[in-house]
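A protein chain is absent from this complex, but the other protein chains hold their places.
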Amino acid sequence: MALDIVKLGFSLAGILIMLLLPPYLDGIARRVKARLQYRRGPPLMQTWYDLQKLFALPSVRPTKSALFTWAPYIALASAISAALLLPYGNVVPVDFGFNLVVFFYVILMVSVALMFAGLSVQNAFSHLGSAREMQIVLTVEPLIAVLYGVLAYNAGSLNIADIIANLHATPSVILTYILLAYALYVESGFVPFDIAEAEQEVIGGPLTEYSGRLLGVFYYAIHIKRFTLLWFFVSLLTLPWLGPIGTPGRAALALALQFILTVSFYPVIAALEATNARLRIDQVVKMNTRAFFAGIIILAMAFMGW
Amino acid sequence: MVGTKDLEAHFEFECKACEDGRCSKADVESILAERKGLKDFYEAFKEHIRECKRMTYGQYMFVIDREVLPEAVLWWHNHPKFKETHMSTAVGTDERPLNGHFAYMPFLNVQVEPFKMDENYWVFLKVYTPADDPSFPSVAAKLPAALWIEREVKDLLGFKPVGHPDPRRLILPEDFPDGVYPLRKDMDYRHSPITEPRTEYRETPEGTTLVPMGPVHAGVEEPAHFRLFVKGEKIVDVDYRGFYSHRGIEKTGEGRLTYNQVLFLAERICGICGYQHSVSYAMAVERLADVEIPDRARYIRTLLLELERIHNHLLWVGIAAHLVGYDTGFMHAWRIREPVMWLVERLTGNRKQYGMNIVGGVRRDLLDYRKEEVLKVVKEIREGTKKFLDIALNTNTFIKRAEGVGILPYKVAKAYSVLGPTARASGRKIDARLDQATKTAMAYHEVDFKVPVYKEGDVLARVLVRMDELFESLWIVEQLIDQMPDGDIFTPIGNLPEYQEALGFTEAHRGEVVHYVMTGEKNKVYRWKVRAPTYNNLPAVPEMLKGYHVADAPIIIASIDPCYSCTERVQFVDVETGKVKVLTEAEFNELSIKYKGVF
Partner (left out) sequence: MAEAPSHSEKLKSWDRMKVEGFSKKAPVTTPYPFTDIEKPPEFRGIPHINPEKCIGCGACVQACPPDALIMEWDKEHGVKRLTYNAARCIRCARCIEVCPTGAMEPTTRFEIATDNKEDLVEVVEHKLAYCEECGEYLDFTERQIEYVRNILPKEIFDAYALEDRIKLTQEEKMRRTVVKLRELESNVYPAFMLVEKGKEKKGGEE
């Protein structure tokens, strides 16, 4: 039972991190961007304050469609369940057979919810945003699937914990990491890939018609999704190479490492965001297609055992 | 030389002294010989010219029959030798109290040789229409540059451009009652809006969806309504409905205000190029009063105009960066711009709305120790901008969004009379600073600078034109400080001559600003027409948008540096919308009399 308590403890820590950290990460990003722009920037808590304000406000519903009301909650639930599939230290809160596949789908659900939310209202900008989201998803998800395939083939498993335990360094895995960084960045929707929600072009895209609490929930879901993708990447980057993690002490160390890397990667992302303009959808589609073919080559390399 | 005052015989519709279109009071032959091309025009339209005269230095007026108006405008516009000649705009006037007729007057910026201000000139083609039939053949059917202005005079004065391809409302709101024409002198202020507004949007073409950009949109800073008809993300066609920020400025200027008060109203037409409007207006009044202003005043005006250009170009490049999601560029451009605002605040007393002008000169002198400060700021800006451009133009994503987007070919630019940097990016060699005689109010002919011209016509070219211009402006400022003459800063004007017309113009950072002023009695303004450069540039935007992505729309629209409040100055004050004090003409007069009677 002692082990279970440790597991419970790590799971709780993971859940706390996953729920509380994402808005702070956004706060860090805002501060970093502000400094790059020679501004003072808001306090770290600012994203929390924003969410707090939005949660307290009622939403205006432009349509009777239930989808419109439920989409933010579906997105939030998907983002949270995706985060639960990831390892915190050596503990995966929800651990079962093919959870990499589930992770893939559950993360996708956030985008799908956003897309359907946009399509549930009669608004040209929402529709445009949804169409853009769809185009991005359709081009980047095959790439991600291929990359997951490389990892799964390399480790011989479709379970995230198993993959982490059994991954061994080959050229194909290293290339996969590079491409995965790109793919996850695109999926997170940071500038220059924030095309679906572009403020100046389609005034928020699928979020155009949202307000108040529902908008807050959507934002929260998007922050958690971004955090989840980053945490996933950081886990892949660190945990396989730490050696066997048996004791709770080492696990705590691993968790700390994950945490520190996540927090320190965010400013890098913010800097990338701050120094780029937004791309156009056709440009992104072209880039994603190229990356997809590169992914196929890597997959072939992996099959050949490199 | 024939003085302006010698060339009277104004406002007699049928100039009785004129036989065969020759005015006996003025020596037509000598007027026609002053500039190239005038004589040819006179020969070509001899039977239809009723009167010809010189309004002031470099501004010529022909009173012609209304039947030949399109031919006459096109004769100038398509002149084989004067390539960059364009129809600037037109002005409609209710001259019924004077001579029982309406007057419609397109005017052209005739460019004999680009950048030679003593050879180029303005041509005004005035047609009189009877009061009961204010119609004239439409120029717009053949020349898109006249599209808007003819819709405007139709709205505001009730003129009828016969054969206009798009006779919808342009300026008046949808709920404005029919048959009420705000700029007519007998206009009654008591009309209230009709209950059911009629929208006159163009039908959505088959197979396209409508994306309404505006009236309020994050990518457009002011209210403007672009209706994009798209297939997927591609823009097929565009409809524009604007004039939401329309304030009745021209009408206000014609009512109660004296000519010096109008100056401050003129400055408030635009929050960005206010000083350009102020100088243009002051220049128009100075031209028609025929006064020379002191050299020092001319230099100070030029200095401020160039400082305004510098900070506005930086402002624009910031907004362009913001619209493609490059917020760091936006913030830094505005950071670099701030010292200019501070400098101007110290030179004039305000960051914007300098309030420096008065008809006849300027109000504050440039104290000597401030010269150092100007030079210091110029140096700072030059370094900062260089660094900024280094980074911005090496940002791959920024260039990707600007290059090859929103291309405006030279021919389209000329047909729409596109102005300023937008035109220069499409290869048009125009710049009102040098093209026309700005020497009476500004000092551009005494400094040395280049006018950058690019051929590509895309958004990137417009960025580069503006940035090159910015560096030229810095160089102009340095020269002005160096050459600043001593002396007075103000010439008193006294009373204005009655019923004289003249044009004032400057090259704002968006293109040529034109103020047409016709004086009335007692130092009031009878007709004041403002044409901001966006008025000519905006109709060309639909042409730029076609074939590009919805995502490009904000940056393409912004690439002409649109200013809606300048463009839409004229709206009539609504009786129902309380806030603004609305008075009948009689009440207006009563009030002004009341305040006059103090002495």
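Going in written order, the chains are labelled A and B, and every chain counts its residues from 1.
The definition used in the following text is that a residue touches a chain if its C-beta (ideal position, glycine included) is under 8 Å from a C-beta of that chain, and two chains touch if they have at least 3 such contacts.
Just so you know, these numbers come straight off a predicted model, no measurement behind them.
Asks: Which of these, B:K81, B:R364, B:K411 or B:K522, touches the one chain of the complex that we don't see?
Replies: Of these options, the touching residue for the absent chain is B:R364.
Asks: Please identify which residue in B:R202, B:R268, B:K371 or B:K439 touches the non-displayed chain.
Replies: Candidates B:R202, B:R268, B:K371 or B:K439; residue touching the omitted chain: B:R268.
Asks: May I ask you to list the residues on chain B that touch the chain which is not drawn?
Replies: Residues of chain B in touch with the missing chain: 257, 260-262, 264-265, 268, 335, 338, 342, 345-350, 353, 355, 363-365, 367, 369, 581, 590, 593-599.
Asks: Write the list of chain A residues that the hidden chain touches.
Replies: 34-35, 38-41
Rule of thumb we're sticking to: only the chains that are shown with their structure count from here on.
Asks: If you look only at chain A, which of its residues touch chain B in the complex?
Replies: Residues in contact with chain B: 33, 36-39, 124-125, 127-128, 131-132, 191-192, 194-195, 198-203, 274-283.
Asks: Quick check: in the complex, which residue numbers of chain B touch chain A?
Replies: 209-212, 217-219, 232-233, 321-329, 331-332, 335, 395-398, 400-401, 549-554
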